[in-house]
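Removed from the display is one protein chain of the complex; every other protein chain stays in position.
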Amino acid sequence: MNFLKTSAPALAAVAVLGACAHTPATTGTTGTISMSTLHAASPALEKYTEKTLLGDLWGRTDLIARDRSIVTLAALISRKDLGELAFHFNKALDNGVKPGELSEMLAHLAFYSGWGNATAAAGVLAPVFQARGIQASALPPATVDLLPIDQKSEDVRVASVSRNVGDSAPGLVKFTSEALFHDLWLRPGLAPRDRSLVTFSSLVATGQVAQLGYHLNRAMDNGLKQAEASEALAQLAFYAGWPNVFTAIPVVRETFAKRPA
Amino acid sequence: MNFLKTSAPALAAVAVLGACAHTPATTGTTGTISMSTLHAASPALEKYTEKTLLGDLWGRTDLIARDRSIVTLAALISRKDLGELAFHFNKALDNGVKPGELSEMLAHLAFYSGWGNATAAAGVLAPVFQARGIQASALPPATVDLLPIDQKSEDVRVASVSRNVGDSAPGLVKFTSEALFHDLWLRPGLAPRDRSLVTFSSLVATGQVAQLGYHLNRAMDNGLKQAEASEALAQLAFYAGWPNVFTAIPVVRETFAKRPA
Partner (left out) sequence: MNFLKTSAPALAAVAVLGACAHTPATTGTTGTISMSTLHAASPALEKYTEKTLLGDLWGRTDLIARDRSIVTLAALISRKDLGELAFHFNKALDNGVKPGELSEMLAHLAFYSGWGNATAAAGVLAPVFQARGIQASALPPATVDLLPIDQKSEDVRVASVSRNVGDSAPGLVKFTSEALFHDLWLRPGLAPRDRSLVTFSSLVATGQVAQLGYHLNRAMDNGLKQAEASEALAQLAFYAGWPNVFTAIPVVRETFAKRPA
């Protein structure tokens, strides 16, 4: 059997990208993995991937496929799961995520998961766009007309930063205000509800419990439904591991409980 | 000196895998690193690797080499240390870990450290198995006769999930019950004590303190000795970094203290 050249079945979440034919060790990091590779390494993992993950989880109707793709990509990019990324960018486009939304997700996750995560993801997304004939001119440009800021929500945020950060990190406060909340969050290429879904998913996927309550509340203010957030946790359990989700649960539960019904 | 083509000494933990000869930058990520590369970059790191890590640590008798390999692999897979993985899969097989146990570890860590971690590891393990002539037919098949569930322990777990998760994430509760505790944990290809050692190591290696107490207790119920868990922490300090282990210590210590002598 040749692990490296087997192309994946159409429905599989994983497909070998050739890389150098003589460098099998690179497959794990940089190309996606074929079902036959999973079979060769772990028939149990192959079964859970086909039946539980791709069958049961993705088939659930509690969260639409488009949103599952957004949650999944936020987790993969935040965790540098580059091997699965090309497949999931294509799946997201097939599930109705727009090219411009993917483009904005990268910029958003640069701030929320680290610059290198986003630039590495750009290295995977650019060839995906190229293969589909999607030009940069079709993406939201660098400078755009911004959405109006919600001043009430912004006042709450500023008060919270002032209370928590104080004068301990003036540079941080400046960039948080100017670059994040007065620019990034107001770019219209990704709806506030979707920016919040990306942020929530990224925080859960990287075990960032301390910011979770604030951002889940913001997400629900921005239109994310409780049932959607709840099902996103099931999606994240698979892509970010069970422990990250169980660690997030107490905060999620408390946030749900404190919101008006 | 040619960093890329130098083969490692037999005892070294690290050995260059060729990759494309003209792509030095890929070595860091995808192939293992030779001692001569360590020497060229940092003679101090080379010394600590040879003397402290491979000499002192691996030579300690408080944990058998087979278990050190299991702890190390759980850490490497959970942290996506793909560069060291091929070497350590081979070392584990040499240390007496069975192919079927490695196969089950991947499926186990898909749930506990994230799906992409396990599929990336499969991309490294499949060629290792191929090179040794280990066929998928020699591994535990997708469907197996399951071990009987320990109903008393399961009742405690269900009560804990109900108390902590409640109705905040019904999809998560369903998969946790059906896929994890009524299937994965009952597969006989990896003994419960070893599944617990993998889980404990993965949690420490990824800073997941919140689940640590439950799983260390479960590990000791499954037969892991206190001295083994204790020495696993020394192993994990090297492979997952000192801070992760120091963060875990208070929970470990409290768990030890609360168990009957």
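Going by the order they are written in, the chains are A and B; count residues from 1 in each one.
FYI, contacts are C-beta pairs under 8 Å (C-beta built on N, C-alpha and C of every residue); 3 or more make two chains touch, one makes a residue touch a chain.
Worth saying up front: this structure is predicted, and the values here are computed from it rather than measured.
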item: Candidates A:64, A:147, A:172 or A:227 - the one touching the absent chain; value: A:172
item: Contact with the hidden chain (one of A:40, A:57 or A:86); value: A:86
item: Where the unshown chain meets chain A, residue by residue; value: 17-20, 26, 29-31, 80, 82, 85-86, 102-104, 106-107, 110-127, 129-130, 136, 139-143, 164-166, 168-172, 174-176, 179-180, 184, 187, 189, 202-203, 206-208, 210-211
item: Residues from chain B at the interface with the omitted partner, ascending; value: 1, 3, 14, 20, 22-33, 37-49, 52-53, 56-57, 60, 62, 75-76, 79-81, 83-84, 207, 230-231, 233-234, 237-247, 249-250, 252-253, 256
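The rule is short, and it goes like this: only the chains that are shown with their structure count from here on.
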item: Copies chain A and chain B - rotation angle from C-alpha fit, nearest 5 degrees; value: 120
item: Where chain A and chain B are represented by their mean Cα positions, the distance between them in whole Å; value: 25
